Structure formats: C-alpha cells, structure tokens
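These notes concern the structure reproduced below.
A single protein chain has been omitted from the complex, and every remaining protein chain is retained in its original position.
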Amino acid sequence: MSGNDFFALTPLILLAGSSVLIMLLIAIKLSHRVIQLSSLLLFIVAFSSLIYIQKLLPYHIEPLLVIDGFSVFIMGLIIFSSLVVNILSYIYFEEKEESPKEYYVLLFLCTLGACVLAVSKHFVSLFLGLEILTVGLYALIAYLRVRHHNIEAGIKYLVLAAFSSAFLLFGMALIYLETGSMQFSMIAHSLTSLQSLSPLFLTGLGMMLVGVGFKLAVVPFHMWTADVYEGAPAPVTAFIATASKGGVFAVLFRFFIMIDGFRFKVVMLILICIAIASMIIGNLLAVQQKNVKRILAYSSIAHLGYLLVAFIPGSMMSIKALSFYLMAYFITTLTAFGIVTVLSNKETDAENIESYKALFWERPVLACIFSSALLSLAGIPLTVGFVGKFYILAAGLQSGFWITALILVISSVIGLYYYLRIITTMFAGQKSILPEEERANPVFYMVSIIALSVLSLLIIWFGVYPSGVMGSMEYFKLK
Amino acid sequence: MNNLLWLIPVLPFAGFLILALAGKHLSRVWVALIGAGSVSLSAIIVPIIGIGFLSHPPATGNYSQTLWTWMQVGDFNPKITLFLDALSLVFVFVITFIGALIHIYSAGFMASDKDYSRFFACMNLFVFSMLLLVLADNLLLLYLGWEGVGLCSYLLIGFWYENPVNGYAARKAFIITRIGDTAMAIGLFVIFYQFGTLAIPDILTKAPVLWHQGASIATITALLLLAGGVGKSAQLPLQTWLPDAMAGPSPVSALIHAATMVTAGVYLISRMHIIFQLSPIAQMIVAVIGAATLFIAGFSALTQYDIKRVLAYSTISQIGYMFLALGVGAWAAAIFHFMIHAFFKALLFLAAGAVIEALHHEHNIFKMGGLKNKLPVIFWTFLIGSASLAALPLISAGFYSKDQILWYAWAAEGGNPLLWFIGLLGAFITAVYTTRMMILVFWGEAKTEIGHRPGKLMTVPLIVLAFFSLFAGFIELPHNFGHFRLFSDLLQQVLPETILKAGMNTELQFQILALLSTLGGIYLAYVFYYKQPQRIEKLKQSRFVMNLYLFWFSGWGFDKLYNTLIVKPIVFMANVNKNDVVDKLYQGVTFITIRLYQSLSFTQSGSLRWYIMGLVIGAIIILSMQIML
Amino acid sequence: MDIVFYITAFVTVISTIMVITRHNPVHALLYLIISLLSISVIFFLLGAPFAALLEIIIYAGAIMVLFIFVIMLLNLGKETARQEKEWLKPKVWIGPAILSAILFVELFYLITIADVAPYNLQTVDPKTVAISLFRPYLIGVELAAMLLMAGVVGAAHIGQHKKMILHRFLKEEGRL
Amino acid sequence: MKSSIEIVMLLAGLLFVLGIAGVIIRKNIIFMLLSVEVMLNASGLAFVAAGSRWAQPDGQVMFIFILAMAAAEVSIGLALILQIYHQHKSLDIDKLKEMKG
Partner (left out) sequence: MILIYVIGILMGGGLLSLLLGQWNKNLPRWIALCTVLVGFIAFVFFWINQYHTINLRLTNTWMIDYRHDWIPSFGISFHLAIDGLSLLLLVLTFFLGILAVLCSWNDVKERVGFYYFNLLWILAGISGVFMAVDLFLFYFFWEVMLIPMYFLIGIWGSENRVYAAYKFFIFTQASGLLMLLAIIGLYFIHGRNTGVYTFNYFELLGTAIPPHIAFWLMLGFMIAFVVKLPIVPFHTWLPDAHSEAPTAGSLILAGLLLKTGAYGILRFVLPLFPEAAHDLAPWAMLFGVIGIIYGAILSYSQTDLKRLIAYTSVSHMGFVILGIFAFNELALQGVVMQLVTHAISTGALFIMAGMLKERLHTRNINHMGGLWTQMPQMGAIGMLFAMASLGLPGLGNFIAEFLILLGAFKANVLLTIMATIGLVFSAIYSLRIVQKVFLGPSERSDYISDFSFREIVVMAALTLSIVWLGLYPQPVINTVKLMVNKLAHIFPPENKNVQQENYQEIPLSTHKYLVKK
C-alpha cells in the first residue's frame, strides 16, 4: 500500500472511517440531529473526495480494485443517493424509532459495500463488497424491527440473499477452478488461451448470474423485490432501489467488459431472455397493484430489464447509455421514494395508492414532484427518463437488437398505465385522505422537500438539456 | 347589359343574407318586401338582359361573366363564371318569373306562420342556388347550385320541423338525391380526366373531337350524369322522395318540387347533350327511364287521395315526358314542355295550396268537393291548370308541348313506337287522374267548411300563371298547325335540331290519337267519378283491383323495396355495431393484460419458500439453456 | 487416500441429508456439525490444513454454537419436533426435492463433461495463506472487518427489544 | 484425488443441492438458515478444492472470507429469528405472508 494507494482509496476510506466515527459519536450519546448532520457532512466530504481523486485516474490497486472514470461515476451516484437517503431519513426515523442512530452507521457501511462493488475487479472484492452491502441491508430492512412487515421483509431478504450468495460463490468457485484466477483480467487472459469454451466456466457464469440476478431483481429472481420494498422503511427502499442495484450492475458490467462476455452466445441469449422477461413481467405485475411501494418495486424490475437492453450490445454506446440511464434512474427513483418517505406518517408508510388521492390539490408541490418522477419513470419527454430511454434504444438499435428494443417499447406502454394510474389518483377527488398532521420537525421537513424539489428540477433539467451531462459522461470512460 | 348578369343570382342571395342575419328583427312587411322584392328584381332584370341577348345576339352565342377564380390547383381551375345562353335564358326566365310569383303568393300564404323570415330566407337561397345552377359556366359551379337547391329543398320540406314526419321526408329527399349527386360527382371526375377541365363550353367542344360516336366512355359519363339528373328530377329508380316531399308548404312544392328544381335533371342533360348524343345507348336509357317513370307515376297518381301527392306523382310523370323527349333527341320539345309544365304545375300547386289553406289544412280530396262556387278564382285557375296538365286539345298550352313530345317519341331519330305508345297511355292516365281530381275537389257536395279565403296576394299570381298556362303554348306550334317555332328557333342556338326519321311526313294521325286519348281519359273519369260513382265501389269489391290499387298507391312498392334491401340492412348493421366491434379487439388486449397480471400476481404469493423455488427454477432454466445450446 | 475421501464424502452426504430431514433442531444441528467435521477432513485431504482447522474452530465451533444458543433461547424442543413432523409431509417436500434433483443432475452433467487436466496435489500451508491474506488481500481483510462490523451492528440493533406496538390501540409488552 | 478434482466438485455440488433442498422443503426458519449454511459451506468446499487444484492459497483465502460472511449473516439472521419468534410466536415461514400480490 503506497501513499498513492491511500490517496486513490480516499472515498472508500472516508466511508469506512465515517461509519466508525459515527459509532463513536453514538457512543458519546449525541442527539439524532447531530448524528444526522454529521453524517450528512461526511457524505458530502466523501462525495467531494471523488472530484479530488480524479487526477489519478485510472488507478489500479492490485489485485482487488481499480478506480477509473466509470467507477468514480458509479461511486458518485451511489454516494449521492446515500446522501439523499440520508437527508430523507431524518424525519422518517425521528418519528418512528427511538434509537435511529445505528442506522447511519449501517448506511455508511452499505454505501461502502456498493462503492467497493463499483471499484472491484476481483472476485474477492466483489464478494466482500456485495456482502458488506447485503449484510448492512439485512439490518436496514428490518430496522424498524417492531413492525411485522419490516421483520418479514428482513428475513425474506436475508434467506434469499444468502441463498443467492451461495450460488454466486459456487459459480465463482467453478470459474476459479477453470481459469485459475479470480481477477477479471486474468480470467479474461486464461479464457483467450482456451481453445473451446469450457462448460465449467459457463456453468460458473450461469450460477453467478443467478446470484447477481437476485441482487438486481431481474426475472426470474425478482419475486422478493416487492415484498422487501414494501416491508423496508421508505428511505431504505430508496437505497435498495438505487445504490445497491447500481453497484451490482457496475460490477457485472465491468466483469462482462473485461472478460468480453458478450461473445458468449448462450450467455447473451440468457441475458436477452432475462431482459425481455423482466421488462414484460415487471410491468405486468404492476398493472393493477394498489400499493405504491410495490408498484415502484415492479417498475424497478422492468427498469433493470431496460438497463439490460443497453447492456446486451456491450458497445461503447452501451457504457454511455448505461451510465446515463443509471443516473436517470437514480434521480428518478430517489425522488419517487422521497415522496413516499415525506408522506409517511408515524404508523404507516404512504403506500396505499388511495392515500395519494387529491394530493395535487392539497399539496401541489409534492404532487408535482411525484408526477415528474413518475413521468420520468414512464419515459415521457421533458424528463430525464425519456432521454435515458432514448439512449438505451439507441444503444440497442445501434447493434441491431431490434427485438429487445421492441419489447422495451411495448412493455413500457404497459408501464405507462400504472404510472398514469398514480398520477390520475393524485388528480382525482377533492379531499385527501391523508390527515394533515403537525410535523415534528418542520425545518427538516422543509429540507427534505427542498431536496426533492432539486431532484425533480434535475429530472426536468437533464430531460430538457441533457447534452451537458452527456458531455461530462464522455469523461467517465471505462479505463 | 351582360354586366348585370351577376345581379340576377346575387339579388336573391342578398335577400337571403339580410333575412338570415337580421330576419328576427324585421317586421313581416319588410321580410316580405325583401324576400319577394329581391326575386322580383331579378325577374325584372332577366327580361332586360334577355331582350338585349335576343336583339343583339353575341358572337359567341352567350354572355359570360367571370367573377373570380374559385380555386386553382395545377390544371384544375374552376372559375366562378356566369354563363348565359339561350338554354339558360329560358331557365333563368322561368325561375325568376315563377319564383317571383310564388314569392308574392307566399307573402299571403305564409302570412300567419311564425317563421316568416326563415321561409323567405330559404326561398331566396333556393332561387339563388337554382340560378347559379343554370347560369354556371362549369360543372363544379353547377354542382354547387345543384347541391344548394338540394339543401334548400331539404330545409323547406322540413320547414314545419316540429312534426318529425316532415323531417323524415326532408331527409329522404336529401339523401336520395344525394345518391344521384354522388354518381354525378364521379361523372365530373371522369370528365375532368378526359378533358382536363370542367368548363362546360370546353367540354362540349372537346367531346366530339376526343370521343367517337358510341364510345363506351361517353356512355359511362352520360350515365353518371344521368344518375344525377334522375336523382334530382325524381325519375326511376330514385323517384320515391318526391311524393313525400309534399310535406313542405305548398309554395315550396310549387317552386321547388314542380317548377324548377326537379327539372334540373332536364337542364343537365340538355346542357350536356353532346355527351349524350355521343352515346346512343345512354340516350336510349334516358328515353326508357322517362317512359317508365311517366307510366308508373301516372298510375300512382290515379290512386292518391292527398291532393298534393296526386300533383307530385303527376310532376314525376310529366318530367318523365321531358326525359322521354330528351331521350329521343327532341331537345327543344323537352325544354318547351319544361317551361309549360312550370307554369301549369306551379299554378296547380299554388291553387291546391289555396284550397288546402281554405279547408283547414285538409289534404284529402275525398273530403273536399263543391268548391266550384265557393272559391271561383281558385276553381277557374285550377281548371285551366288541370286542362293544361291533361293536355286539353287546342286551348291549353300543355297540349302543344305534350303533343310535340308524343309525336317525336315515334318520329324522332331515337323514337320508337313502344315509347310512343307508353307516352300515349300516360297521356290517357293523366287525363283520368286530372279529371278525377277536378271532380272530387270542385264538384259534388261540400264536405268541409271553408275557413280562410285567399287574398289578393295569392290570387293575382294564380291568374298570371293561368294566363301563361293557357297561352304560352302558342309560341311553338306544330308544323301542320301554324308551324310557329319561336321557341325552338331560340334554342336551336344551343341545342341541336330534332332529326326526324325518314318517311315521317304528317303528324296529324298522332295528334288525333293524342286528342282521343285525352278526351277518352276525361270521359272515363267523368263516368267513374261523377256520373256513376257506384262503379268504383263495385270495382273495389274485386280483390285483384284492390291489390293493384294498393300497389299503385304505394308508388309501385319502391319504398318498401328500398327499405328492405338497403335501408334496413344498413341501419341494422349500424345498430349492431353501435359499440364498435373494433374496440372489442383492444378490450381483448386489456382483458388479456389483466388476466396476465392476475396470474402473475398470484405468483407473488408472499411465501418465501415459493420465492426460493422461483430462484431455483431460474437457475435450472439457465443451466438447461447452457446444456441445450 | 481415495478410500478415505470416499468414506468421508459418504459421511458428509449422509449427515447433510440428516440435517435437512431431522425434526428436532438440535439433532439437525448435531448432524450439521458432523457434516462440517467431515468436510474439514476433506479439506485436509485437499491439502488445505488451515481451512480445515478454521472449519472446525469457527464453523463447527462458533457459528453452530450461535444456533444452539438461539435454539435454547427459544426453547425449541419436542414441541417443535412435533410441528416439524406435521410440516414435513411428502406433499410439501416432493416438489422441491424433484427440483433440487434436477438441478443436481444438471450440475453433475456440467461438471463431469468438463475436462479438467490432472494435476499433482500440493499442500498449501498456513503460512502461504497468511502471506497471501496480508499481502495482496489486505484490503479484503479490511473489508471483511467492515463486513463483520455491519453484522455486529445490525445484530445488535435488531436483537435489542423495546416496547413493541402490535396495534396502536393494543399495546403489548414484549420481553425476552 | 490424484486423478481429478471433479469428484470433489461433485461432492460440493451435491452438498450445495442438498442445501437448496433443505431451504425449500423446510418451513422452520432455523432449518432454512441451517440449510443456507450447508450451501455456503459447499461453496467454500468448492473454493478450497479449486485452490488446491491450482496449488494457490486464494481458495483458502476466499473460504476465510466466506466464513466471515457466514458469521455476520448468521448473527443477523438469528437476531431476526428472535424477533420473529417474539412477534409471531412461531418460526413457520409460511406464516410470514402478510405482504403479497
């Protein structure tokens, strides 16, 4: 470990250190507010450190990690979403939990895990990053442990995650057995020296796909999604939907790029099937769903399918399209869950679609923000979701993947229906059924709303003028 | 003078505009003044122009005045151009003159109607459209007038809109004529692609050059135009609307459904005569249609009890004569009959209107009677009109015009003994039903009390028309009887001379036969309806006669036929498909989507073991794919 | 050597089958420990003595003890065994078992068609492992530390009890 | 063991599948966790075997990390089990079906 290594690892070290620091702060019994603020500060510091390390790029820390433009971009997204989740968490947990402080420790750890995924280029770091993320999430999902749903979601996630981790591990073991290395580049190297494709390697890859697919919640490994989204506290759901998936997707992409997995017809075929199934089933499942969190869960399944559409060609445009869409998806999902968080009250989360009735007339700002997020998810122009979808279609069509593009289009029409349903509900009726209650912390409430407004402005700004972001994305190249 | 040409149609139009926009705020006197005045002004301008036209015939044989280019798309550039030649002069004269009289009559007739201004507005609009029709320089403008008169006919048939029956009749009229119009529109397309223009003079000069005699394209074109004419002129097979059209006020029936609009078909065919001449088949069809119509309508008229329906069927029948004349190539005779018919039929309708008005809106002739002395003016004018209709020899104008047609039906180039015989039979029937009507209405005992007696406004036009019904025939006399050819000479500028078959020297026998048939008809009716009415009762015992009677009464069952063959299937189809069968397709898609949702939602059972099973199945699928591929 | 392997493998498989079929949790746990022990023998045979030791010490020793703690804490005994007996009916397990069998057949097929070149077994001694662990995988170790920290913090939070609200009108004391 | 590593991998695979079977067929959460442990253990076995096939320490290193992960996971899992037992008075996983659809 040279000095430069430390320097390059600053963000990770900061995240890890923050978790310890927060523990210490808890130990000296500081108030929730102080802890929340200091963790916010630490997130900001970690985020800014990303800008700081850019002159080093790309930087390899053998054999586990690589820090390049792409990983910095993904880390940025992850830390950004954690930051937003952090802001949203205060009012949510302040109302519901008497000791919400460990939450921040776990949040840092999960963020760390996701970031490790984003920078890893080795099975070990992949596995460890994934597990830090997952183990942290077990606790986060079940954080409000007195609620039945939280516990139920927690145990479901735990058993399934461990189960799928086992698949991932077994797959890795098979690949290791075949190639003699766990480093992506070495695997790629030994693959080129092989005459024919070995079944062991493919089996390993397939089993890894099970593990990764579970984390990404793509069909047929999607069934946990809705339950966990529904059961988990709203900010945590936001985190699962964004940071955890972003990290996993990043490492999957890096792995495929490095071993050039796109040449394996069978694997690609599997991925195409998964993508198609995810898009169709994800959207279909939400059609008449009544629970907003579940709707968003199913929609996230579909969105991962969309991401796979851009993933499959494995071209230069794929990287850009993926990066852009991930960003769009992050912003949008955070906004959507942010609204759910803000509207939640002490007893229940605002998950019943009925509770959004007449929201537009009662709280127009929130309704507008939510609408912009939903429209972005639906991919309607003027929002970033549209540009993202356009990008994905472009990436797919550039390499001639007409079928997936077509399925994307058709399934997103189904998707339209349920997004519109929520919007329609917000516009329907005259009177909201959500009780107008005294906010315990009006200041933080305002802060949350401002944060969400900024996000929704981003949604529209990037939707109207995406070239700025696209331009900067050129910079975040893989290696 | 031809600079004034535009005033002829524009005056009624101005009247229409004033009445339509401000009619609500004008007093009745003003409404009548504007309505009748504008048409009368036109009627005054026409003779001025007409005299100019006759005294100093223009070198081209016509006046034309271009107002503006309607549109110009590529080579298609119809202009709003008015075009006056001998043929249109006759029509314009009849329209404005009779139109003015009827307007004046209406001022009295409609005096108590609440929609006074609307009536005059529509009538003015009608006169405008009709004038445009006959003055049009190109077929598109003609079509404008053509449809315009249809609209006015619709508006006026349904004038008393509170009664849905009237509305139904109006719709029927519009739609049936529209069927003809549609065919005519197709005819216009053909003409445009053949000649590259729709201007009538150009077409008429180009047609003989581009088409040879008997060309099938000429036949098609002619038939398409004929279809338009058949619709408007209520000829077979589109005649069914006219009897129902009597739902409108009597002046309307007089002006539109007797004197002018229904003869638009005659105008069109004679206007486009060159095309018809190029196709002997088409011309023969015209003649056959005319003959068949006059025959069928005659028998229907015989059985009607509504006075206006009798007149309506007689109108159909008389227009049948005109078509017959056109078909056999007796162009001038057709136009002559048109003019005479306009006079006496307008007269008859107006007089009938006066009768109906006098008898508290009683239409049934069997409930009339004995009006001879009570309404002397009406009686005498009606008598003159009837005489003309029945073609009472020598003294009525109708005799001269109809006799000419009968003679040509045999003698002209396209003539045929069968056509002649049908014509003769028609003349006989005409005499029968006319006499029947006269007797039932004016003789016998009074069955209904008289209410309202017609005023001066109504009687003066009747007298004028009666005058013309008697004496207008003398401007054209058979060549064995004075041989006075004022009218056909005039028309010869436009229409070809009637060519006789070889070996036709005398028409005396024909005249005598016609005379006999008319007199025989009158006598027959006299016997059955005046002298020995019990014979009718006796006849009615026979089942066959009754059935025949009903068959004729229903206009030979055409309405029923069309209803079952066309109207009912379409309405049935429309009603069955009210909710749009195509939408079911999309509902099906929705249904499938929702079923898919339900079955997929079922998989989200909440059971962790089931979820794991899903994961395992996924793994199995992936591994199987790897094994198999 | 081979024969030792086969015997141990046999023991492993049998004891594992016992683990998933026993009704009494404590019995199952004991079978699992047997399974773990026999796997550690296999590790040894594979030339990985360090792993073998860790398997016994940490897995069989520490982790299993956790389970036992919990089982004892919850006082799962005969009652549970009876319930398990009820739950474990062919109707319940036959489908999953078939699925698993299919998966195994596929794995079997895929592993056996692989053509792995023969090699000489070498023992990888603890020292090598340790060097590897603290040289290239140093960051991994650090990360593992964070992983354990996450586990500890999480378990501590979830494990603690507080007044629990089943319903806002119907409060109930929850106690260990 | 001289000839081939396949047989060890087969054993690992068999254990892995048995673990899967255990997870699916048991309704008791503790048994599910136990079965998951079996699966993780099988993966560890596969890693060690693979490491020994290449005579590298990496397999064992990975095994150590798996151990760490298993420990962390089990600790949280057991804490959750405690909560579940206290809330539902049962460890039947099929009773945890409040969320569905």
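By letter and in written order, the chains are A, B, C and D; residue numbering begins at 1 in each of them.
To be clear about the criterion, a contact is a pair of C-beta atoms (placed from the backbone, for glycine too) under 8 Å apart; a residue touches a chain by one contact, two chains touch by 3 or more.
Owing to the predicted nature of the structure, the values given are computational and were not obtained by experimental measurement.
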{"item": "Touch partners, limited to displayed chains, of the chain removed from view", "value": "A, B"}
{"item": "Touch with the omitted chain, as defined above, among B:179, B:450 or B:548", "value": "B:179"}
{"item": "Residue of A:21, A:37 or A:382 touching the missing chain in the full complex", "value": "A:382"}
{"item": "Omitted-chain contact residue, chosen from B:6, B:30, B:70 or B:305", "value": "B:70"}
{"item": "Contact with the hidden chain (one of A:197, A:272 or A:394)", "value": "A:394"}
{"item": "Touching residues on chain B - with respect to the absent chain", "value": "20, 24, 68-76, 80, 118, 140, 143-144, 146-148, 151, 154-155, 158, 161-164, 167-168, 170-171, 174-175, 178-179, 181-182, 185-186, 188-190, 192-196, 206, 210-212, 215-217, 220, 570-571, 573-575, 577-578, 580, 582-583, 585-586"}
{"item": "Touch residues of chain A, complete complex, unshown partner", "value": "361, 375, 380-382, 386-387, 390, 393-394, 397-398, 402, 405-406, 409-410, 412-413, 416-417, 420, 424, 427-428, 465-467, 470-471, 474"}
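As a working rule, only the chains that are shown with their structure count from here on.
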{"item": "Pair sharing more residue contacts (C-beta pairs) when A-C is set against B-D", "value": "A-C"}
{"item": "Distance between the centres, which are taken as Cα means, of chain D and chain B, whole angstrom", "value": "95"}
{"item": "Euclidean distance of C-alpha centroids - chain B vs chain C, Å", "value": "100"}
{"item": "Chain A and chain B, separation of their C-alpha mean positions in angstrom", "value": "78"}
{"item": "Multi-partner residues of chain A (each touching 2 or more other chains)", "value": "124, 128, 131, 135, 138-139, 142, 145-146, 154-156, 159, 163, 174, 177, 199, 202-203, 226-227, 289"}
{"item": "Where chain C touches two or more other chains at once, by residue number", "value": "96, 99-100, 103, 107, 110-111, 114, 116, 137, 140, 144, 147, 150-151, 154-156, 158, 164, 174"}
{"item": "In the complex with chain A, residue positions of chain B that touch it", "value": "593-594, 596-598, 600-601, 603-604, 606, 608, 610-612, 614-615, 617-619, 621-623, 625-626, 629"}
{"item": "Chain B-facing residues of chain A, complex", "value": "155-156, 159-160, 163-164, 167, 199, 202-203, 206-207, 209-210, 213-214, 219-221, 223-224, 226-227, 265-266, 269-270, 273, 281, 284-285, 287-289, 414"}
{"item": "Chain D-facing residues of chain A, complex", "value": "123-124, 127-128, 131, 134-135, 138-139, 142, 145-146, 148-149, 151-156, 158-159, 162-163, 165-166, 169-170, 172-174, 176-177, 180-182, 226-227, 230-231, 289-291, 294"}
